[in-house]
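Sharing a structure here in structure tokens format.
Shown here: the complex without one of its protein chains, the others still in place.
Moving on to chain A:
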Amino acid sequence: MSAVRMGLNGDEKPHVLAVDDSVLDRKIIERLLTNSSCKVTTAEDAHGALELLGLADGQQNFSNTVSDVNMIITDYCMPGMTGYELLKKIKESPTAKEIPVVVVSSENIQTRIEKCLEEGAEEFLLKPLRQSDVKRLRCHLTKDGNPTDEGMLCVGR
């Protein structure tokens, strides 16, 4: 029940963008990710995340930033733009839509989960996250915005 191969070069760490308005959550999620050998960038809101991805209104799309991110983890409940709205914006972007997005929430609301999955989220996880949750997410990671197609298996959960 593990990924056969990551679609990444040997020792390159996957780059994950973690979005959460709580400084406490960001600190712990960052730790969980670095413990899973990921390089982490954090954003405290959806707008910050969009800027980092080169998708903010008025930004020229510099492909550098977008292709550098291998996965996005976002909180659902955020003031201003929610994680769901962020997910939609990412999936609407021709350049960013292939980046896997994982939504996390402290609330287990079925309709919320369904709409995120329908919108293209890879997974919807409940907080607090555990190391095992994050380790498992690695099977969703991509390289250069392309889904890994080099014989990688993501078997079971």
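Everything that follows uses one rule, which is that a residue touches a chain if its C-beta (ideal position, glycine included) is under 8 Å from a C-beta of that chain, and two chains touch if they have at least 3 such contacts; residues count from 1.
By definition in this document, contacts and distances are computed from a predicted model.
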Pick, from "Histidine-containing phosphotransfer protein", "Spermatogenesis-defective protein 39 homolog", "Sorcin" or "ESCRT-II complex, vps25 subunit", the protein name that UniProt gives for the chain of this complex that is not shown.
"Histidine-containing phosphotransfer protein"
Hey, which chain A residues sit against the chain that's not shown?
22-25, 27-28, 31-32, 35, 77, 106, 127-128, 130-131
